Structures are given as C-alpha cells and as structure tokens.
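Left out: one protein chain. Kept in place: all the others.
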Amino acid sequence: MTVETSIAQLHPDRVLVRGYNLVQMAGRRSFGDTVYLLVMGELPQGKEGDLLEAIMVISAVHGIDSPSTHTARAVANCGVPLQTAVAAGISAIGENHGGAGEACARLLQEELDAYPDLPLDALAQQIVAQARAEKRRLPGFGHRFHDPDPRSDRLLLLASQWGLSGRHSALAEAIVATLRKVTGRSLPLNVDGAIGALISDLGMNWRYGKALFILGRTAGLIAHVQEELDTGKPFRFASKLDVEYLGVAERPLPQK
Amino acid sequence: MTVETSIAQLHPDRVLVRGYNLVQMAGRRSFGDTVYLLVMGELPQGKEGDLLEAIMVISAVHGIDSPSTHTARAVANCGVPLQTAVAAGISAIGENHGGAGEACARLLQEELDAYPDLPLDALAQQIVAQARAEKRRLPGFGHRFHDPDPRSDRLLLLASQWGLSGRHSALAEAIVATLRKVTGRSLPLNVDGAIGALISDLGMNWRYGKALFILGRTAGLIAHVQEELDTGKPFRFASKLDVEYLGVAERPLPQK
Amino acid sequence: MTVETSIAQLHPDRVLVRGYNLVQMAGRRSFGDTVYLLVMGELPQGKEGDLLEAIMVISAVHGIDSPSTHTARAVANCGVPLQTAVAAGISAIGENHGGAGEACARLLQEELDAYPDLPLDALAQQIVAQARAEKRRLPGFGHRFHDPDPRSDRLLLLASQWGLSGRHSALAEAIVATLRKVTGRSLPLNVDGAIGALISDLGMNWRYGKALFILGRTAGLIAHVQEELDTGKPFRFASKLDVEYLGVAERPLPQK
Partner (left out) sequence: MTVETSIAQLHPDRVLVRGYNLVQMAGRRSFGDTVYLLVMGELPQGKEGDLLEAIMVISAVHGIDSPSTHTARAVANCGVPLQTAVAAGISAIGENHGGAGEACARLLQEELDAYPDLPLDALAQQIVAQARAEKRRLPGFGHRFHDPDPRSDRLLLLASQWGLSGRHSALAEAIVATLRKVTGRSLPLNVDGAIGALISDLGMNWRYGKALFILGRTAGLIAHVQEELDTGKPFRFASKLDVEYLGVAERPLPQK
C-alpha cells in the first residue's frame, strides 16, 4: 500500500517542492515565498510572500504571559529537550488562544460565499445581529490588552499598500464598525482576526488562519525556551500559583 | 514573585522585541532578521538574516517519509486539531532526526574552543581518530539518502558568497575530507551538520542547531497536516505496518 | 490572584484527595477506586472501581498497528525521552481513534435525557433513522477488525454481573440490534462504545468516555516505547512507507 502526496518529491541530488527545486530556492526566494508555495501550490506573483513574512514577524512573539509562551517555558523548566517544550507550547494554540484566526477566516469566507451580492455593510449588520441573538462572540474581534490592536492595523495597511486587500478584510472592518455602533463598545479586529481576513483575501483555505500564527510564534517559542533553559530555576512557574481549595474537608478513609 | 525575561515587552500600542517595535518591523524586516534578533539580541549587520531564511527554506520540507512529517500526518489522521498534529511532529525532532545539528554545533564549538591554535586539518584528524577509538558516530556526517547532501552544499556556498563562513564550517569540511581518507567511505556533511556549522559561524549557541531546523520544518508540517486533513482516510498509516510477533505463544490464564 | 480546585490539597505530612488521605489509600484501595474518587468525588459503594480497572485492563494494549501505539513508537524511534513519545501517542487519541467513547457517551446521555419515557427499542429506531437520514455514522458502532468486539462483550458481561448495567448500555445494545435489522450489516458495539455506555451507567460525564481509554492505553504505550528504545533501529517506521507523488512535474524556478 502507498501514501499519496502532492507536496514534495525526493531525489538524491535535489528535493522538489510543488515541482520546484527547494535547494535552488534557498538564497533566491524568501521563507514567505516558500510558505506560500507550500500552501497554494504556486509561487506568488506579487508581494504575497512578503505579506506572509509580515504576518509571521508580527506573530513571532508577545508577552511571556501569552499562553503558548508561558506553557513552553513552564515545560522547558521541567528539564526536557527543546523540541518537547516547543511542541507543548504549540499544542496550546487552541480555540481560546491563537485559534480565532481560523474561526474568523471561516466566518468571513462562508458569509461571503453565502451572500456574494449583499453590500458589505448590510452583511456585517446581519452577522452581528445573528451573533447577538445567539449570544455568541464573533471570533477575531476584541482583545484583552490591545485596543486597537496595533498589529492588525499594521497588517491591513501593508496588504492595502501592496494591493493584496480584498473583500474579506473589508468585511472584517465593516463588522468592527457595526459592533461599535450596535454595542457602543470597541471590539477591535485583533491580530488573529486580521490574519484570518488577510489569508482569506490571498485565497487560502480558512484552516490556515491558525497555521500562520503557529509558524510565526514558533520563532518566539524557541527564543523563550532557550532563555528558560539558560536562566530559569526549576519549579518557578507552578510554584507561583496561589491555590484555593474549594473541595470537601478532610475525612477518614472508610474500611473496605 | 516575578518571572524575568529579556526578550519582549508589551505596551497597549506596541510590542517591543529586544527594544525594537515588532509592529514597525513587519513589512520592513524579514522573518529571518526577526529570528536573528530574537536569538542574538541585535539586528543583523549583513546578510545573516538571509542566511537564516535560506536555512529555513531548505529545512522546510523533505519526503512524507521523513519521521517528523510522517508523525504529524499519522496524528492528524486520527482526528485532532492542526496544532496537536504539528506539535507531535515537532516533538519527534530528536537525537536521531533533525537533532544532529545541535550535537554537531556543540562538537565544532567545543573543539575549536579547546584547541584554538591547532591547524584545522590536524584538529579534524584528532576528532576523527578519537571518535573511531570510541566507536562513536560523528553527528552531522552521513545521510541515508543523499551523498553528497545537496542542501549542505547550497548552504555552505551561500554563506561563503555572503561572507558569513568561518572556522566552524571549515572544520566541518576538514572532517569530511579526513573521514574519506581514513575510512575510505564518503560521509558527507548532512543538512543538520551544515546548519550546526553555519549557526556556529554566526556566533549562535550550539543549542540553536536544532531550533532552526524545527522552525523551518514547521512550515512543511503545516502543509502536510492540511493535506492529510483534506485527503487522508482514517487508519491509513498504522494499518500499513506488517507486524511480526516474536513473543511467547498463547497460554492459559492461571487461576489466581 | 488564585486558582481554585476541588480535587487535592497538600500538607507536609499528607496529600488529601477529595478529603481522603491519598497516602493511606495506597495499599488499601485499588487504582480503580482512586480513579473513581478523582472523577466522581466519592469512593465507590460497590464494584465500580473494579469495573474501571476492567476498562483500563482491556484498553491497555492492542496491536502495534493501533494508531496511538504506532505514533508513540515512531516518535520514540527518533531519539527522545520516554515521556515525549508517550505524550505524542496520547495526543493521537482523537476523533478517529479512541475518541468514539466520548461521542458515544454523549449521544446515549443526550438521547436518554431528551426522551426519558420512550421505550429503548423505539428510541434506538429513532436514533438510527435520524443518523441514516443525515448520512452520519453512529460513534461507537462498528470495528475494522473485530466483529463482534470481544472486549465490549466482556465489559458488558462484567457490568451486568456486578449490578452496574443501566439504561445507557441497554440503549447501546438496542442500537446494535436495530442497525442489524435496518442495514442488514453487523455493526457491533466496539470497545470505545462499550466504555462510553458503561461510564454513562456509572453516572460519569460523557467527557470521560475518552479519558478512561487514554488512562488504560498509557500502560501499553509505556511498554511499547520501552521496547522501541531497546530494539528499534532508527528510521524504521517512516522508511516503511511507499510514497506516490501526485503533484506537478518538475519545473524550472522562475527568475524573480
């Protein structure tokens, strides 16, 4: 039995990726171009690879108190190899942290597919109304620390300057405006949401909304894990917790 | 109690990395420059960031039968989120796969530190003789499929063209020549070894020998996991195994 | 700020779990009783702990070609610590492998909650009809290798003998009978489904349907990882793949 793939092909003297020689690409094409090729199957025609690099740069690192970073450092602190700690940090990029890019991309793509002819303002109002009726948060909007999220503004600006903006990011901005009008609160497009919107404008499947964030963040995880291996005293993370026990009081073990 | 870090600092309107505004870096600096900054604490003065990009490009993907890729796809095949499968693939980048870059960098750095005045040929002979006496493989030399490894040759060439080659990669090449002379066999510098040598020439701690490979490979893992989620039928990896049972024959369970 | 928990409380001379002294429990209470206490908050009144032990025994190991086992061995083969390989194996216990216990428990619990007064045969027919109308597989029914699954039969028998069977396992058996009648095919209750039904009869949240399987399987993963560390030659898993490349043919890299 065989396993099929359309991504890479090995030869003793070269590695082909989507038909191109990866060895020749090194030094001639950026890592962003390579990621674009891996995902889309073709090399970019314009600045798409640069936009992916910008996404990765801006995702690379946030605070040590970002959940993925905190997890990677806490695991590194236990005395494990680098890759084990980095893997634990990546495994934490779930629905509540970093994962909103995927959900936001999906939302934007599905809504624009379902209502291709609706003006974006009307579509945004419909999306917000439905989420409020179902008491559902819209993924990619709002941030616990940044308002506005300067990372989103920067990425949207670059995409616009490079001619890579499209209807998905426009819809995201219409949703922000509608949310402000309807709720009276500011729920800015956060970095996950901006990534979700922009990779949708690039034509990528919504699943890559989380993947690009993971890829950029891996750089920061590596640096943080190394810093922890160099400087962290064992047990320093877990022991910082103040614990409150809410369970049943001590009781004798019954005879069996 | 507090956790200390020298990497990043958060403000509502910006994220500082080693003192620079990460938001401004997006679009102005490459991902390779950002990785260099994270690792070394300073922006590159020359083409160092480009060399890191070339390392990441060349590490991005190999065959589907590369252990990290195979693991990530096999886990994705079980019905888990993207980050869980990618994390499993990264966790497999250990001593036997991808990990030689760390060990090779350490070897080259420690030997050059210990014998700064020895000519490289003499040092290479001493290293090879000692490894043979201890029946130890030298990490970073030899590859099961590539001979020479075209990825190593390409990276060494780029480093040389960009003025970034140094004594570590020269020592690695002297070891290859010595191995050929002494053993009569060709044990080329493999891609792990080349990365280990070049990051040493850049002045990085040997621990980053594995980290750069991990970072590049994450791109390929993401594409492979997506392909598996799109096309793979459940159970297709595990069920490809032919199993030979070598244990004791069936026997009755004794009464207790 | 504090983190709350109702599970355990530490004292220098004892560890309390749900109010009982864990140190005294060792040697007096089984691991199955301890798991029951952790999950339910109380010690079992009857043979509930023995049933959990039986579930863990029967989940402990399956073929080396079971996905979680295959993953753990493939990762161990790359030269990583035991816990890294075991963790990778556990991370593969997803929707397509081991995860059906959770989905099956949820289905049984939700249907019995929604239709408490319907006879089980009628409820089974309604469930099967709806799944067929939606072209949805029922989780926990059917196995690629076992028919019937001897593990399910054994667990259901033990629960019945120990007075621990209830309406969830009865509904599961009614679904098997209905599936046979309606589809003409045998779709036996598999081990995941049996665990899901039985932990539901014990009053556990459906989420534990996957957890008990994970716990038992960890024993087998440990033994398999140790065997791999003792006997496995590097690269033996990935290199067993036959690969078929379906992508675009080789093409020249365009000038940028």
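Every chain is named by a letter (A, B and C) in the order it is written, and numbering of its residues begins at 1.
In the analysis below, a residue touches a chain if its C-beta (ideal position, glycine included) is under 8 Å from a C-beta of that chain, and two chains touch if they have at least 3 such contacts.
Being a predicted model, the structure only gives us computed values, none of them experimental.
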- Query: For the chain left off this view, which of A:10, A:40 or A:78 is in contact with it?
  - Reply: A:78
- Looking beyond the chains shown, say which of C:43, C:86, C:107 or C:174 touches the absent one. C:86
- Query: Which positions on subunit A touch the chain that was left off?
  - Reply: 63-71, 74-75, 77-80, 84, 87-88, 91-99, 144, 234-235, 237-241, 243
- On subunit B, what residues meet the omitted chain? 1-9, 16, 18-21, 24-25, 28-29, 41, 43, 80-81, 83-84, 87, 91, 241-251, 253-254, 256
- Note on the structure: Residue positions on subunit C contacting the omitted chain are 1, 3-10, 12-15, 17, 22-27, 29-32, 34-35, 38-39, 50, 53-58, 60-64, 73, 81-84, 86-88, 90-94, 98-99, 102, 145-147, 150-151, 154-155, 158, 205, 207-208, 210-211, 214-216, 218-220, 222-224, 226-227, 229, 231, 236-237, 239-240
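Here is the rule we use: only the chains that are shown with their structure count from here on.
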- Query: Which chains touch each other through the most C-beta pairs?
  - Reply: A-B
- Item | Between subunit C and subunit A, distance of the C-alpha-averaged centres to the nearest whole Å | 30
- Going by the touch rule set out above, which residues of subunit A reach two or more other chains? 1, 3-9, 24-25, 29, 81, 83-84, 87, 91
